[in-house]
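Accompanying notes for the structure given below.
A single protein chain has been omitted; all remaining protein chains appear in their positions.
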């Protein structure tokens, strides 16, 4: 078993079945050693600050990240091929006065850092948007670096 | 004539005249083989879900993509120099309950895939924002890879 997936299991988490994109885009695109992972949304629906609180938003962010990791695994075969996480953008569906987007996106960042250690530390933007596909609470996109073959 | 522009013409589409940026940025920045295309907005103004429906949004997305391609052509001379499309972000100006951002942005993705084939398939994030420059319906930004010289 892959070292990273073994760690994920010991953390009590598991990868969902990778869902195919519902529109005309790829789950990931690889360019040299760079992997661009498409934006994925949380299963959790709702707006932060009105429907959902920070703790619920963090769970949503973790859901979206597990979804991205499952897509990446289906593309590259083994998460151990990831050399480092470079950059994330986290879009948080935010009610008019909700300003704690960074805390919400920590639900995804914490997972990456726990899983990959220093290699999982990343640059990041956490921002607030009015709406998201399917009314989801959180949407994440990711840039990774893969190990040399 | 360039192979890609010939294909565009056979698809019944044409590139608009490239419009200069209205503010202090470049239409594209090239770094090694990577081309970063700046965010461009659709000619179509209005909000999805209130002023505009999905089909109108898809036209807006295609407009914005043709605009980006015209800017890229003016920078690199010939669209045949594009090796592959890596990643797009699509911002959709969305009314409070509009959640079909992915369908809207397919108006741009379909154009790229029809034009470039497998090389035009890309990672993508389609998200919903409250406002866009000039009140436009759609804004797109793109990362491409160029062929070696």
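Observations, loosely collected:
For clarity, chains are labelled A and B in written order, and residue numbers in each chain start from 1.
Operating definition for what follows: contacts are C-beta pairs under 8 Å (C-beta built on N, C-alpha and C of every residue); 3 or more make two chains touch, one makes a residue touch a chain.
Computed from a predicted structure; not experimentally measured.
Screening A:22, A:55 or A:123 for touch with the missing chain picks out A:123. Although one chain is not drawn, its touching partners on chain A can still be listed: residues 84-89, 94-103, 105-106, 109-110, 113, 121-130, 143, 145.
Think of the hidden chain as still there; on chain B it touches residues 22-29, 31, 34, 36-39, 89, 91, 129-135, 139, 141.
Note that only the chains that are shown with their structure count from here on.
Separating the CA-averaged centres of chain A and chain B is a span of 24 Å.
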